[in-house]
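Note that one protein chain is taken out, while the other chains of the complex remain in position.
Letters A and B name the chains as they come in the text, with residue numbers starting at 1 for each one.
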Amino acid sequence: MEKTVTLQDSGAIDTQTLDINIGPQHPSTHGVFRMNMKLDGETVVSLKPVMGYLHRNHEQIAENMFYLGSMPYTDRLDYFNSMTNNFVYALTVEKLAQIEVPERADYIRVIMSELTRLVNHVSVTGFLLNDLGAFFTPVLYAFRERERILDIFEEVSGARMMCNYFRFGGVKYDLSGEALVAIKDVVSRFPKFLDEYEKLLTKNEILCMRCQNVGILSPELAISASITGPMLRASGVNYDIRKVDNYSIYDRFKFRVPLGKVGDVYDRYYVRILEMRESLKILEQALKEIPAGEIMAKKMAPFVKAPRNFKPPLGESYARVEAPKGELGIYIVSDGTPQPWRYHVRAPSFINLTILEDLCVGHKVADAVVILGSVDIVLGEVDR
Amino acid sequence: MFYGSGVLRGMLVTLKNMIQSYFCKPEDGGLFTSQYPEKRLPEKERFRNFPFLIYDKEPENLRCVACDICAKECPPKCIYIIRDFDTDGKPLKKPKIFDIDLTVCMNCGICEEACPFDAIYMDHEFEISGRERQGSLLYHKDDLLKSNEHFHKIRPTDAAAIDTRRQEDEAKKQAVKKEPPKPPSTAS
Partner (left out) sequence: MKAEDIRAKLEKNVPSAKIKVVRDSLLVENPADLHNVVLALKSDSDLRLDYLSSLTASDFVDYLETVYHLYSIDKRIGPVVLRVRVKRDNPKIPSLVAIYRGAEFQEREAYDTYGITYEGHPDLRRIFMWEGFEGFPMRKDYEQEDSETLDKDDIEWLDRNGVKVPDEMRQKALNPPAPAEDKPATPPAS
């Protein structure tokens, strides 16, 4: 316990700051994450994030593994969005070994990663409402839609969450006609669901009161602290890696980047809703244009049956994608052997936590929980 | 709009959903969950869980030749193979021990991709449990063996494609064998 601090409003009574640990086992911390808080009354004075409970040294495992062997491990980074994790790993190795991806495979990749974005955003808004106290009605509405998309993932890749679907130079299976029809069905019914969801939430007075002007992140701090993803855009910074880097074939699609004005929790919530609408636009275009053809690069054909023999040339590469949680990057140094010399994951949830203390100080404990919910973390990725 | 209208409209949405859940089909907003042990959803063909070893007709006639490729490719290294030997000590083309630790397996399907003999495939069975922490989920060869008919049942299109390919390969082999062997050269 620290020495006395005066309560702000009375000024007369001497009080002590109180140390509170939220987590590592707590429903509001989204996993095994611990917030080491100091409270003055109910106001947060300081907050230190403590992590590492789920640490399994993913990087070390990958350095002792042949290249394709890390692909199923990347699924387990951000277990909500295994497709985008696969995507960035495939992109990095393709950049390293200079592999051209066939057009159809590129389209399949874009479709899958946009579906992943829908899955993530729809459930994270649900969980945010859970943290606010709207217990499980929004999150179950969200999971109903998520279920349809996971069914598609299962049909396409064989697993609902740990997809392990992307390969260097393409994808594992082709997209069947039925799967395309199912995706079209999901895309056509999703806007209706979003309208209903927004009717339920967006103008709800309780949500507005709890979220507006809470946890404001200024654009200057956001840029300096390397915040990415919906959180950065909610602060009004126009930076979407799909637009900036034009990786894969994102330059072919027309979509807009939704921006927030204030940078509070409400903006983060609303930017995610708007991003889903933009994702649907991309999906519609991609489903219309998807060509027939190969799904695997010719250069990689010998390694389909023998992934151990794949040796990228000497060198290094860093690729990044706009994952639903922010910028997901992988850095690989190759020494010409079947195992990477260095493998590093730049995890968005991990780095977005840097400013958690700045956002929470001065707010109440209940708000700290909501702010953490709006940062959108997954502990599999934070701890790696 | 008056203050509180947002909450009221939200309430209307939940009311609508509740009423729908009684009268509509699941696709149109009806009750979406199914009561699992009684009612099962149809399995997707590509669904993968744990690997199994495939045999043709007789369990002795398994396709695995103990080449050890899957054990090497397996990312978490959950496959353990020892080759069988006959009484003279000559290596046989079948495994003596083939163990998979299901507690370590992470259902990635790389063994199935890498196998050059179509011997190992991913099963649909997911209701697996054991009473002990160690050992009871270590599956041995006998637990893993399943027939080709089982494979046809769970993954009809893949199984049919693989069967025709295997038959073609067999036919090619037969054609090569039928050619008379060249006489040994008699030159001194």
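By our rule, a contact is a pair of C-beta atoms (placed from the backbone, for glycine too) under 8 Å apart; a residue touches a chain by one contact, two chains touch by 3 or more.
As the structure is a prediction and not an experimental result, all values here were calculated from the model.
Wait, the hidden chain, what does it touch out of the ones we have here?
Hidden chain, whole complex, touched shown chains: A.
In the full complex, which of A:E154, A:E327 or A:E381 touches the chain missing from this view?
A:E327
Just to verify: which one of A:P27, A:G52 or A:G362 makes contact with the chain not shown?
Spelled out, the listed residue whose C-beta touches the missing chain is A:G52.
List every residue of chain A that touches the chain not included in the displayed model.
With respect to the unshown chain, the touching residues of chain A are 51-52, 55, 57, 59-60, 221, 223-227, 237, 239, 244, 314-316, 318, 320, 327, 329, 331, 333-336, 341-342, 344, 346, 350-351, 353-355, 383-384.
Quick note on the criterion: only the chains that are shown with their structure count from here on.
Where the CA atoms of chain A average out and where those of chain B average out, how many Å apart are those spots?
Between these chains, centre-to-centre, one finds 30 Å.
Hey, which residues of chain B end up touching chain A in the complex?
1, 3-7, 9-10, 13-14, 17, 32, 44-48, 69, 72-73, 75, 106-110, 113-114, 116, 122
How about chain A: which of its residues touch chain B in the complex?
65-66, 68-73, 76, 137, 141, 144, 147, 151, 154-159, 162, 164, 172-173, 196, 199-208, 304-308
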